[in-house]
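Note that one protein chain of the assembly has been removed; the remaining protein chains are unaltered in position.
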């Protein structure tokens, strides 16, 4: 019927428009078909083999970070995470050690040959931080801090960009576009759970975001299993799901003594749990890599 | 300090209370530690090996259902799904063939030796339906239709209970309790996505719900990858994630000619896509089963 | 530019299509421009002057209902609400007195000359209930219990239809269409809060839904201030907002002794709070009616 044909023409035209729009994005597959590979401390992120970023929520002391770094190094891994500038809901909560924290991270990372992933929360911290950090993390609360994104686009270090707490996938992609449009294409996207009505988990891990982001963009996609679930007992199953669905990496928090952690005590793994987590995941991955 | 000890006492006492409360639930692990196994057409659901339920969204004709049934049988599978009573947002949308649809399902299932999974939407349909259906599905919109749940608790057939569109995991568990408290413990829980702000997918697949439901209850847990994602291109990655995270089964919609389907045209697989989907998943699972 | 003209043509055509679609709905303004007035116990609902429905969450005893009825009658109001069939999350919570509860409501309503508003949860209760109830409430959990909606469309009593917990406005309108399409146009819509991430209130009162529903449909629109806020301290401000934005009525729960109520203890008003609530609202409305 005429009505049907009319509809089809519309649909096609609308899709064309949308395609045009998307094509414009530098992060899109349409602009660049092949996967972007981000190299950190010799590790090639985004080439098929999942990467891992572990470390404490917040840097508290040299010994605390070193204990985790030793465990990471022992597994042959290349990166450590740790927060020096901590965005916290209350101004009276522990705000991180700041520059002092970055210095600890640097010291530890040199000793254990690890690259440092750490969050920067405002443009004017960025320049100083470059001496201490290998991968600049932009956190969920700052996903649409556009001045920070633009500043991150002008540096020569990889950026790990976390999805905002209630950001749509489209907004997330456009946030990455703010970075790449300034010249920096070394971007890792990180799904970390979204805010929903469900309170059994801290956030709701939007696992479907991973294949969508992989389709729409050429960037590597990580999953932060700690912040998405907020539950130590869900870290391993969530990590398996992330890897199975095609994530390029998994982030999780590890602390030598979570019970006395200055932040996120309830969701960090201790060193023994870390070993068990990683062993189980390796077993899962081994089978997966060989046969899938 | 005294304050700290005070807090700890509180926390412990609160947890005790909650534990007591949960212990009361017949669906809980605390009441029954071992997994419930639901046997359908010889297939043991909930014993470790993932089960599969495929079939069209709605029953439209004998030929349509038979075409899918043949493909299912060819894969050695034991169940087929198809809607005879279709809950639809608008009263002017196709409402399903009703009893006629159930008769078609019965006829096809006998010819292809498949068990039938089909949705019942109101208690007074239940009795008639028992002659035609092997597994009674209770849909998302009826998860808190308590009269239907109670009626389902009084029959002698397995129930596949879908999570409500915005049901908490706790409400979902209590809905199952309505069934089991009437005597029927043959219940399969089915995560099918929750309603969130994100519109890139039809719903947001709450993959973490799977391990939580497995921990909290002794019931098998399925994932409906069709309704959770609403996107044909996400069915395979979502199914992999579901299996990796420990789901006991996967549901997906298959239609011989999705373009002319009377409902959900955009998200059903055709028969060739079905073959590819299942082959890929088998490869993924083979590795997984052997090594994990 | 050509592109712009193209876009405009599209937009217009899409709107035309949508308009066509909406025009089809019997509840829509396009089908019937003038307001539907529902007459209950002599009160004309939907004609400009706000109506009020008060009463206990659940019917517990004759004395309990009578105490509230007396306070309602003293205010010159015409309706009382009370639940006989209570949909509850847990099967072990108080489920209501059922038919016994309806009988109490009938008895009290005759004594105090009030119309009874009470929830029915399944089609087969409907016939019996007609002898006891003046307005049939369909609750949030049953907004898409389509068999119940169709049955409600075949009776000759007004229906108070509550919005589902996570129903879109469009789904809500279509649920009403299920009723009207069976012949019953005596429908009152009731906004009762939607499920969101915010937990400071039990639900999030979607106050904007009121003017949207008034624009899109010709039906009266109520606001349930008890279930939307779940907080006694917010009942009065929420009621003022509801009336100011154009609601045709306000529902709230009143119990002679909320502390011992068998359900919703925390959110019901006692009789003194009820008096204060109503007085304050009357003062607010008096000014509003005269000048606005």
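Order of writing sets the chain letters: A, B and C. Residues in each chain are counted from 1.
Just so we're on the same page, contacts are C-beta pairs under 8 Å (C-beta built on N, C-alpha and C of every residue); 3 or more make two chains touch, one makes a residue touch a chain.
This is a predicted model, so every value here is computed, not measured.
Undergrad: Need the list of shown chains touched by the one chain that isn't shown.
TA: Per the touch rule above, the missing chain touches A, B, C.
Undergrad: Have a look at C:58, C:126 or C:210 and name the one touching the chain we're not showing.
TA: C:210
Undergrad: Would you mind spotting which of B:196, B:226, B:270 or B:287 touches the chain that isn't drawn?
TA: Final answer for the missing-chain contact: B:196.
Undergrad: Among A:63, A:171, A:233 or A:276, which one touches the chain that has been omitted from the display?
TA: A:171
Undergrad: Which of these touches the unseen chain: C:71, C:102 or C:234?
TA: Of the listed residues, the one touching the omitted chain is C:234.
Undergrad: Tell me, which residues in chain B touch the chain that this view leaves out?
TA: 6-7, 10, 13-14, 17, 166, 195-197, 199
Undergrad: For chain C, which positions touch the chain that isn't shown here?
TA: 166, 168-170, 194, 196-201, 204-212, 215, 228-229, 233-234, 237-238, 240-246, 283-284, 286-288, 290-292
Undergrad: Go through chain A and note every residue touching the omitted chain.
TA: Touching the missing chain: residues 24, 87-92, 121-125, 141-142, 144-148, 150, 165-166, 170-171, 174, 177-178, 181, 195.
In this text, only the chains that are shown with their structure count from here on.
Undergrad: With chain centres defined as mean CA positions, report which chain is farthest from chain A.
TA: Relative to chain A, the chain whose C-alpha centre sits farthest away is C.
Undergrad: Can you work out the whole-Å distance between the CA centroids of chain A and chain B?
TA: Going by mean C-alpha positions, chain A sits 32 Å from chain B.
Undergrad: Out of chain B, which residues touch more than one other chain, so two or more?
TA: In chain B, the residues touching two or more other chains are 166, 170.
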